[in-house]
Every structure is written in C-alpha cells, then in structure tokens.
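Have a look at this one before I ask anything.
A single protein chain has been removed from this complex, and every other one stays in its place.
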Amino acid sequence: MSRSFLGWPAFPQASEREVGNRQLRENVRRATHTIRGKRAVLAAERPDWEQLRDSAAAIKDQVLAGLEEHLLRVEEKVTAAGGTVHWARDAAEANRIVTDLVRATGEREIVKVKSMLTEEIGLDAALEAAGINARETDLAATIVQLGDDLPSHVVVPALHRNRTEIREIFAREMGRHGRPAPEGLTDDPAELAEAARLHLREKFLGAKVAVSGANFVVAETGTLVVVESEGNGRMCLTLADTLISVVGIEKTVPTWQDLEVFLQLLARNATGERMAPYTSTWTGTVDGDGPRDFHLVLVDNGRTRALADPVGRQALRCIRCGACMNTCPVYERTGGHAYGSVYPGPIGAILNPLLKGVDDSQTASLPYASTLCGACNEVCPVRIRFTDVLLDLRAQVADGGQHPVERAALGAVGAVMERPAAWKAAVKGAGLVGPLLPGRTRLPGPLGGWTENRALPDVPRESFRSWWKRNEGERA
Amino acid sequence: MTAGTAREEILRRIRAAAVPPAPEPPRHYLRHAPGLDPHDREAGLALFAERLEEYGARVLRADAPGPAVARVLDDEGARSLVVPDGLPADWTAGWTGRVRVDRPPLGKAELDATDAVLTGCAAAVADSGTLVLDGGAAQGRRAATLLPDLHVCVVRAAQVHSALPGALARLDPARPLTFVSGPSATADIEMIRVKGVHGPRRLAVVLLE
Partner (left out) sequence: MPPNAPRSRTALFVTCLNDTLFPGTGRAAVTLLRRLGVEVDFPAAQSCCGQMHFNTGYRRETARLARHFVDTFADYEEIVVPSASCAGMPAESYPLAAEAAGDPGLAREVAELAPRVVELTEYLTDRLGVEQVGAYFPHRVTYHPTCHSLRATGLGERPHRLLRAVAGIDYVELPAQEECCGFGGTFSVKNPAVSGAMNGDKARHVLETGASVLAAVDNSCLMNIGGRLTRDGHPVRTLHLVEILARTERDGPLPGLPVVEAVR
C-alpha cells in the first residue's frame, strides 16, 4: 500500500521529529553539501550565468502571461502530430484519465519515469486501487517505492537514505517485486546501481505502457522534453507501445529556441553537470520508432490558483532543479518529509500554500518554515524571490485569522511602540527588571522552546536612552 | 462531455487570473562555449573530446571510420554489433565480429542480447560533450541505441557545434531527438556519481577529421 502525506502534521511538529533523527540529518547534510559544491563550480564556469537566469525568468513570465494561448498551441500541435490531449482540473480527474487509458490497454503492470506531478496527484495509489501495478524506474524513485517510503527531494527522492539503508531495502524487497537482488550485495553505490539495472531490465523489456512527466513542453512545436541521467527515461519513452505523459500546465515554454536557455541551466543547477546524460524530446508519435499511442494529460490541480496570486505566481516559473532545497539550511536539518509534501524545501514552503491555500494548519505552517536567510534566492535559476513570496504568504495566513492570540499580542506590543511615552515607560521597566532576570533562565509559554538550548542575555541596568539622556545632559 | 468541461474550466481560470503582459525576454547569454573562440575549429574539437573523456567516454580521432571502429569494438570485447539500415558499409569493413542490420527491426530481446550498436549522429556540442541522435541517416530508431551496452558513435568534425544554441537551431523538433552527454549515470545514492545504470554503460566516439 502506497504511503502518502495525507493528514501530515504541521511543520513545527513534523520537523521536530526529523531533526531528532541523527542518521537522517547526517545523510541529508552529506548529500546537500556534495551537490552544493558541484553546482557552485559549474555555475561559476559560465560568465553569462546571470544572463541565463534573466532569460529563464523572463521566458517563464511570458509563459504565465500567455498561458491560455500556449496551452491551446500545445493541444493543436500535439494533436496534429498524432497525440491525444486530455485536460484535468484536479488530481482525481487526472488519475481517472490515466487509469482509464491504462485499463483500455488491458495491461496490469506499467513502468514509470520519475515525475513529481504524478507523486503530487498520488497516481501510483490510484492505479493500485484499480488493480494496476505501476513500477517506478528511476533509481531513487525505486528506492522510495521498494522501501514503502515517501520522496524527500524533487531531483533525488531518496536523498534521505544512505547506501547502507538502500542495500537493506534492495536485499529485502526486490525479490517480492521481480528479480531479487544479487546474493552478497554490498553497499557500494556501483553495485547497488547494477542491482537496480538487473531488477528493472526485465520490466522495461516487457512493458507495454509507460507513464512519464515532462520537464518542458514546447508550445511552438508540441514537443515534450524529459531530462534524466540513468536511461530509465529513454527505456520508458522508447520501448512502450503506449506512452501517457502527465504534465502540469505551467511546464510550457513558448519556443523551441527557449530550450537553449533551460537545458543549459537545468543540469548545472540540479546535479552540477553541464548537461544531464540524456535529454529526450518527442513530438506526437513517429512510425517505426517508439510508442504508437501517445497521450498528454494537462493538469491544473491548483496551478491556476497560484497563477491568480500576484506575488506568488512566480513560483510557477520553477523548473524543479532542487537547488533551493540543496542550499537551504532548514531543509539540511529536517530533510524533505517535514514539509508534508512531494515539494519540500523553499519551493515547497511557497508552492504548497499557493496550490492548496492556507486554510489548514499544515499548509499555513509552511511559510514560517524559513529563517528568511535568502540563500534560495541566490541559486534559483528562474530568479524566484522566495523571501518575497514567503512574507506575502505569511501576511495571508495572518489575515486569515489563523493566529488570533499572536495578532493580539503583536498588536499590543505595536500599540506601545508607536506611542513614545508608553514605549519609554516600557524600556525603563525593562531596565528595572534587569537585575531580577539573571537567575531566570527559561521563558514561559510559547517562548519556552527558545530557552531550551539557549541562555538569555543579561538585561542591562540602564537602557541606551537613559544613558543618552544622562550623557547629553552632561554635555549640554 | 467532461473532457471538454475540464478544458473550458481550466482556460476560464487562467483568464480569471488576469496575469499582466510580460516583456520580451532578453537573450544576452553566450551562443558559443565560454572561453572558446567560436572560429577556432581545432579548439572546439579538442574541447569536445575533453568533455567526453571527463564523462568516461572513449574518444578516437581518426581520418577514416573503419579501422577506428574495429579497434574500439575489439578493445571493448564486443562480439556482436547492431547497425541501422543504410549505415555506410566501410564503417564496419575492418571488423570481423557479427554485424546485424536492424532491418526488419530486431526484437527488444535481440537488441538486449547484442553487445554493441554503431551509429552516426545528427549534431554534436563541444561545450557539454553532447551527441544528438535524430533517427536520420546512419542513426536508426531509438531502441537500437539504447539496449546494447556499448554505443559507438561516429561524429564528423563539421557536425560539432561550439555550444547548445547552435546545435538546437539546426535540429528538427518534429523528429524524436536523444541528446547523449556521456554514458548512463546516476547520483541518486548520496549524490555520488556512478557510471552506468540503464542506458549504454559504455560510450565511444570516433571523431572524423
């Protein structure tokens, strides 16, 4: 049975659990630091890196400004090239469309290329409920699926697992789903990759139906683009008779030429490579080469909600490179599961509330899952201003009346601060209680967490303003 | 029909979002490889070879394809080879192993059981060490370049573009394209790069001057 993030606790509770897991923290720290270093070298290699980012952001803004036109062109071009286009308003509709398409083939086992959108909509579970076994083929997605786990990163969904854990999962689970792991499997990454190759090869050779996402859909030509490293994408896109690609409506780019921007940015920023080993593009179907049937399912599932948010819509520029989470100091300590979504890290902290709204405590906690340090702003290839969106979403949460006590408290503090006489009295008061405080080392109530692992500063006997008054009095 | 309803509803929501028009994107990035004189052909070829070797691909620079192809296949221990229909006969003339032409198309299992595949390419990119296959002359269908474990690709010097923009402009998006930048790889285990998962684990390029 597939696990899901349904009913996940809010970020403070979920992250507290994850922070306490030393193994997890060490795994995530090691992986994110490795990729951070590689990305920095490859980005620095381009003297025109900032110009590429400028172009990428502007192209994506053009996509969003003309989304209707671009989608209609995609539909027209894909249809003309022999494909069939479907539209889905939400997850349930998308899952129903894919399930019906697979059912029509009569197949009970299908292969999948890693796709965050199909994770978002819970496609594997929906197919399972219809008696269809969807096998993930990306190495990390395979680790997550075999481990009955949840993805924790958009590029490397099993980033929270180390080699020892992966070996155990492979040795235990592969045999239950097909070819077992080789005898005496060690935790050498090359051996683990070889075990996945052998396990999945028979599935590729036998698969009649494949499901993929897409990194980009070119409106001008109706071309879909999948960027990958292992070759599992090529296997699925090439060997199946029926290919179903499930794609978010924001994945369009206007022209073929636009790919020269995104393909030069994506791998450098995602994995620290100049290009990913494989980039596949296809337009509809081709006689004698690849699938005979091609279906494109265009999915909204909250994207038009995000589109209507004037500040937040920039999150739809995202090309899922994962650099924001690789660089995020919060993600580094919590891993991805704390965010309660297939989109973790800074992009998850803004995208989930934008897609779903901030009406429940889980999504409402995400805009606060950041110190606003701004490291993500600096690495984003499409120049999403994460901190701007986080602050705007916090205002939406506050305005939504989620935190009435907090609003009252901050309102009361503000009322004192804007009245000079009241503020002077308050500061003076603080100076008076100063000598009483040092013996007290823990704050009460909601502030208690702060003093859990920090001492409070000594409160000085004299405020600055008292000193100034005395000092100036002497000077005058 | 519900499909029509979903389509209309999504388009209506997009219109309702009332996104203001966006300016024409700037394009001030380089159109050639950074640090490379775009007119220096030899430097471009050297960079192409260097990038491929960084990926762990083998590169042979040659005047004629036959002997180089035979050498690679022998060195790699290949005993069977699949070639696309219409591949120039002299490319395999010097090799004594078993050559099968993909006509009629070989089954998946047959391809999987073949040691190597030999193709040309549609274009190449020096900056990223990339080969592009488009199913055209001397390239064949995608399955044939995927299942054998060794891919030998013959690239003519004139096909090598300095950077991606030049190559993309020459390619036909209506054809199914595969951009290959080194052998199959993964970094899914602790972000450590491991060569060779599902695609060909070995890649060799014969660069024809």
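In this document, chain identifiers A and B correspond to the written order of the chains, with residue numbering beginning at 1 in each.
One rule holds in what follows: contacts are C-beta pairs under 8 Å (C-beta built on N, C-alpha and C of every residue); 3 or more make two chains touch, one makes a residue touch a chain.
Just so you know, these numbers come straight off a predicted model, no measurement behind them.
S.K.: Among the chains you can see, which ones touch the chain that has been omitted?
M.R.: A
S.K.: Going by the touch rule given at the top, which residues of subunit A touch the chain that is not shown?
M.R.: Subunit A touches the chain not shown through residues 11-12, 15-16, 19-20, 25, 329-330, 333-334, 365, 367-375, 377-378, 387, 391-392, 394-399, 406-407, 410-411, 413-414, 416-418, 420, 423-424, 427, 430-431, 446-447, 449-450, 452-457, 459-460, 462-465, 467-469, 471-472.
By definition in this document, only the chains that are shown with their structure count from here on.
S.K.: Could you work out how far the Cα centre of subunit A sits from that of subunit B, in whole Å?
M.R.: Measuring from centre to centre gives 29 Å for this pair.
S.K.: For a test of understanding, state which residues of subunit B touch subunit A in their complex under the given definition.
M.R.: On the subunit B side, the touching residues are 2-3, 6-7, 9-11, 13-30, 34-35, 51, 55, 105, 108-109, 112, 125, 127-130, 135, 141-143, 146, 163-165, 168-169, 173-192, 194-200.
S.K.: Taking the touch rule as given, give the residues of subunit A at its contact with subunit B in the complex, in rising order.
M.R.: Per the stated touch rule, the residues are 27, 30-32, 34-35, 38, 45-48, 51-52, 54-55, 58-59, 61-62, 64-68, 71-72, 81, 86-89, 93, 137-140, 143, 156, 158-159, 162-163, 166, 189-190, 192-194, 196-197, 200-201, 204-205, 218, 221, 223, 229-232, 234-235, 237-239, 249, 256-257, 259-261, 263-264, 271, 273-283, 286, 288-290, 298, 300, 304-305, 307-308, 313.
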